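Note that one protein chain of the assembly has been removed; the remaining protein chains are unaltered in position.
By letter and in written order, the chains are A, B and C; residue numbering begins at 1 in each of them.
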Amino acid sequence: MLLPRVEPKRSAHGWTSRVALVGWGVLLAGNVAAAAEDLSVFSPATRPASSIRDLFFLVLGIAGVILLIVEGLIFYCAYRFRQRRGEKSEPPQIYGSTPIEVAWTVAPLLTVFVLFLVVVRSVTEVRGESPPADSLRVIAIGHQWWWEFVYPDLGIRTANELYIPCREEGSTPTIALELQSADVIHSFWVPRLGGKTDHIPGRTNRMWFDAPERGAYHGQCAEYCGTQHANMKLLVVAESAEEFRLWHEQERREANHEAAVDAGRERFLALNCINCHTIRGTAAAGTVGPDLTHLMARRTLAAGACVNDHEHLTQWLADPDAIKPGSEMPNLHLSRQDVDLIVAYLSTLH
Amino acid sequence: MNSAAPPPSGPHEESVSLPAPTPWPLLLAAGITLAAAGLVTNWVVSGVGIMLLVVALAGWIRELVSHRGEIEIPWVEPELRAAPIKPAAARVEALRPGMPGHRMRVPEKVHPYSAGVRGGLVGGAAMAATALLYGLISGHGIWYPINLLAAMILTNFADKSTVELEQFSLAALGVGTVIHGLTSLAVGLCYGIILPTLPRWPMLWGGLVGPLLWTGATYGFMGILNPVMNARVEWSWFFVSQFVFGIATGMVVARSEKVPAERPVPRSRVSHERRY
Amino acid sequence: MAVAEPLAMRTELSDTARLRAWSTTVDHKRIGLLYVGTSLIFLVIGGLEALLIRWQLWAPELRVLGPTQFNQLFTMHGTTMIFFVVMPMLLGFANYLVPLMIGARDMAFPRLNALSYWLYALGGALTHFSFFAGGAPDVGWFAYAPLTEYTFSRGHSTDYWILGLLVSGLGSLFTGINLLTTILALRAPGMNLARMPLFVWMMLVDAILLIFAIPPLTAAQLMLLLDRSLGAHFFDTQAGGSALLWQHLFWFFGHPEVYILALPAFGMISEIVPVFSRKVIFGYESVAAATVTIGVISMGVWAHHMFTVGMSDVLDAIFSGASFLIAVPTGIKMFNWIATLYGGRLRFESPLLFAVGFLAMFVMGGLTGIMLAAVPIDWQVSDSYFVVAHFHYVLFGGSLFAIMAGFFYWFPKASGRRLSERLGRWQFWIMLAGFNLTFGPMHVAGLLGMPRRIYTYSDDRGWTLWNQLATVGALVLGVAFVLFFWNLFVSWRRGAPAGDDPWDAWTLEWATHSPPAPYNFETIPPVHSRRPLWDLKHPQDPDWILPDRAQPEVIA
Partner (left out) sequence: MNAGSLANRSERRRAAAEFGLGAHDAPRIGMLAFLCSEAAFFATLIIAYLTYLGQADVGPTPGEILSLGLAGANTVVLLSSSVTLWWASQAMTAGRTRSACSGLIVTILLGSLFLAGTAYEWRELIDARGLTISTNLFGTTYYTLVGCHAFHVTLGVLAMLVLAGLLASRALSAGASRGFELVEWYWHFVDGVWIAVFLVVYVWGR
């Protein structure tokens, strides 16, 4: 509802998630799940994500077989040995049996040994070697409750939406993330791109993945980080090399300077917005909140809390709590007129 | 005498000494809690808490030292005492045949080891046949599977292209056959030993669980063990061939004539007492 | 109070006298009942919190609760359920049962025992007092630093969490010491370690886990308190402190803790399944050995809660392997219980119903635990509803189902009356259905990417159906609990008289009157085997004599 829908990958969905649903014994409306594939772990778009899915099915299979066997035994015993009417005597007392007990110690041991091997292999496969030297480096910084993305090699700083080049004929760029935190622990999770890795204050974690197909991939913060953890969403947008080049060239520019909105810009610069926000090319150089230099390039506001349009922007400036209660952006009690002026100005920041 | 309690010989004749009820634990706990609560409310609360704590401790220690903390509790009236435990009317059934139990060695009969060996050979052959079938159907030719297998040891295979891997190679045939044969034998032997200890359905264990485990293991190992195979293997076929092996071996083993395991040892007193 | 009233609940004491009797008691049975009763109150609180959580998550974008309230509710729900419901409930059962089962008059340190209880009750009260003192803690039940640092958690809510748990943790520690000593020092003549009931075995290991797991938590909480109140920097990442130290210390406590919650439940099952199958436990030695093994391994798996923090491959693999390994002893128990059912003559009364429910549900939770321990899978589903589903299956489907079985089994001993069997059956089936309806769909929601601890979600994510199922399930669970409380309430006064040994059982607690006199036993039956009452009931076929008896027929 809030986020612009992104074209779903029907094909990637297919049998896998259906198997999972059946696996859990939930036979209800398989099609309801179809809407969910944006975040489903069953529609991987990268190599690490698909090897995790494969591992998942392997382990699910093993666990499923064990589940069936054990539940089967329980129900068999419960049914077969229930006391029948008229049975008065005590059944034979069986104290145990070493061979049998050895068997059911060794069999699980073997099973978990196999599982262990599979896991070791899968860990190296998924996290594996270090990323190629020509990867696109992005420093992702978690903030309460939004994301900051710095492209050190491109000289860009943006927020909440991670733009990357996509996989194309003949080229599969890799994206290498350096995860940091400005305050508490967050976790970077875009299910279709791979597993999560935490942003831990005081250290840098790394993760990398091959560029996926062109499209948008939803993600969210996956470590509880305070009041608005729920609305710390993120969007990864994979674009063709050409689109990506256009995007980052635009991002590198200083902010638009349109005379028509001078009034709004002056209000903005006069208020304490500038303590927290940066708009390159103006005096605003705060770092507490997201960089607004190219605000209009973003699809959503406030880390996916709402769509980025005129109406929501107005509401956000008038009362951020109405959209994202508890967010670190204060309600500045702006007059209606100020809000309109500033919104008009911000709307020019393409 | 069967009863647990001795015959009641009159009320209040005997008594037991037990610690008396005492308020100090409650007060001590309250003191500790208040002392903690003061940190988040007001230091006065902590002060009260600590005072309470000291008083309670003092009271407690005095009670311990003076031995005033004990009371004699007389036995309750006979009606409130437990009734003696009577022998049960119900008979305890003896073990029936087919019931596993400590009084028997389980299993009573096992498959001979030779059955395991035979099973392994048959299973190995069946598996090889499946692999050949795969080679034919996939269009890679009959030598492809064995070359892949041999690549486990023949490291120079790592640089070969798929087309090269489809060609016949004597070395690969030799190495591949040895690997295949030995593994088949070993697994078959395991079947022979383990199957009879598993309850009932040998085919479930041998034909389903075994191959599942084994495939998982190879799946895990493959990248380290045999990267060439790893890069090219068709897992679905691989899986099928494992099952073919499991079912064939399981069948051979399960059908073999069982021989008695070692004779049941008479339950000696020693071994029995260890059980309890 | 010179002469203790044997049956306080039946005597005509005035209210104040009764209050005095209960607040000054040092009798392990009364303390056990106090524990159980208090934890039932907390169960209602924690359950109502869960219902509010489920209400808020019923549909996308609901505003039943604000984010802060929601965060407080899940924090308090988790904290309450773990520290103030399941743990004290189990310690209460242990308090009541261990001395009876080993034929002792009381716990080793009866006064310390009372202190433990009061520390727990008042610690719980202190934590909950925060609701009235400007807000309950909202940092999650494992309170990850640095979110708990003063910079990010102003006010006193987190301090309440620390202090309340410090106080009650002290109580749990003392109980651990007390149980250990009781079991080692006060066993009846003839009851050597190898003849102890399995429940006692599990409490022995449980006590050891308590003794080693709680102090690290205490130390960590102390550090956090110093950070918050005196400006120390243990977890202050701005000053070089480490966010991971807290995680290591917490989970070094936290994982043994989940086994502290599971072992006594396993113990109850190990008592109930044999009696209702009319068979001796299959493989006593291996069950006891598995318990010890679980205890040992459970100290070495803590970092499986930290797979996403970016540890090295080697550490990930080690902790993954250790976690898998725990499946082996747990599986041994599982199979031994099933083998005990096998060939038995199952009397499906409520205790066995719940025990079988436990077996069926716990496996499910255990196996999802195995899936989580597979590191890459955890990278995907950690901190999602899949984890929430996992731990409710083990905690509720495991511990709580076993506790229910325990209630039905031992209630007659404590009250002299039986719980209503009819209500018990209704409760069981409603609870089983409600439980699976609540927590089954959470697996799916988690796999569809729903993170835990979010107060709201948007409707385009496809989670709505699964949440609605869960919410309906929670209501069904509520009905089951109402039946349960009603049953307890009515049967305590008006249930059918039970007699000393209603289930024809074999351990010592059934050799005394129901409810037992303050001193437990007038005399103790001789203990020559693991089932002293079986020996008395079957003088022809006792567990322990053998010499001159002919070997039973084995038709080969």
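FYI, contacts are C-beta pairs under 8 Å (C-beta built on N, C-alpha and C of every residue); 3 or more make two chains touch, one makes a residue touch a chain.
For clarity, every value in this text was computed on a predicted model and none was experimentally measured.
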Which displayed chains the hidden chain touches across the whole complex: B, C
Option from C:G46, C:P137 or C:G176 whose C-beta touches the chain left out: C:G176
Contact partner of the left-out chain, one of C:F84, C:F109, C:W302 or C:F481: C:F109
Contact residue for the chain not shown (choose from C:M87, C:I162 or C:I214): C:I214
Touch with the omitted chain, as defined above, among C:L48, C:L62, C:A185 or C:V482: C:A185
In chain C, positions touching the absent partner: 103-106, 108-110, 173, 176-178, 180-182, 184-186, 188-190, 207, 211-212, 214-216, 218-220, 222-223, 226-227, 230-234, 239-242, 245, 249, 524-526, 528, 535-536, 539, 542, 545
Interface with the undisplayed chain - residues on chain B: 1-4, 16-19, 61, 64-66
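In this section, only the chains that are shown with their structure count from here on.
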Interface with more contacting C-beta pairs, comparing A-B to A-C: A-C
CA centroid of chain B to CA centroid of chain C, Å: 23
Centroid distance [mean C-alpha coordinates] between chain C and chain A, Å: 34
Overlap residues in chain B, where contacts from two or more other chains coincide: 88, 92, 94-96, 99
Residues within chain A bordering two or more other chains: 90-97, 100, 111, 115-116, 118-120, 122, 124
Chain C to chain B touching residues, read off their complex: 1-4, 6-7, 20-21, 23-27, 105-106, 110-115, 117-119, 121-123, 125-126, 129, 133, 156, 159-160, 163-164, 166-167, 170-171, 194-195, 225, 229, 343, 500-501, 504, 511-513, 517-519, 521-525, 529-530, 533, 536-541, 543-544, 546-547, 551-556
Chain B residues touching chain C - in the complex, by the definition given at the top: 2, 4-6, 14, 16, 18-26, 28-30, 32-33, 36-37, 39-41, 60, 69, 71, 73-76, 80-83, 85-88, 92, 94-97, 99, 103-104, 108, 264, 266-267, 269, 272-273, 276
Footprint of chain C on chain A - complex, ascending: 1-3, 5, 17, 20-21, 24-26, 28-29, 32-42, 49, 51-52, 55-56, 59-60, 63, 66-67, 70-71, 73-75, 77-78, 81-83, 87, 90-97, 100-101, 104-105, 108-109, 111-112, 115-116, 118-120, 122-124, 126-127, 144, 179, 183-185, 187, 189, 191, 194-198, 200-203, 205-206, 218, 220-231, 325-326
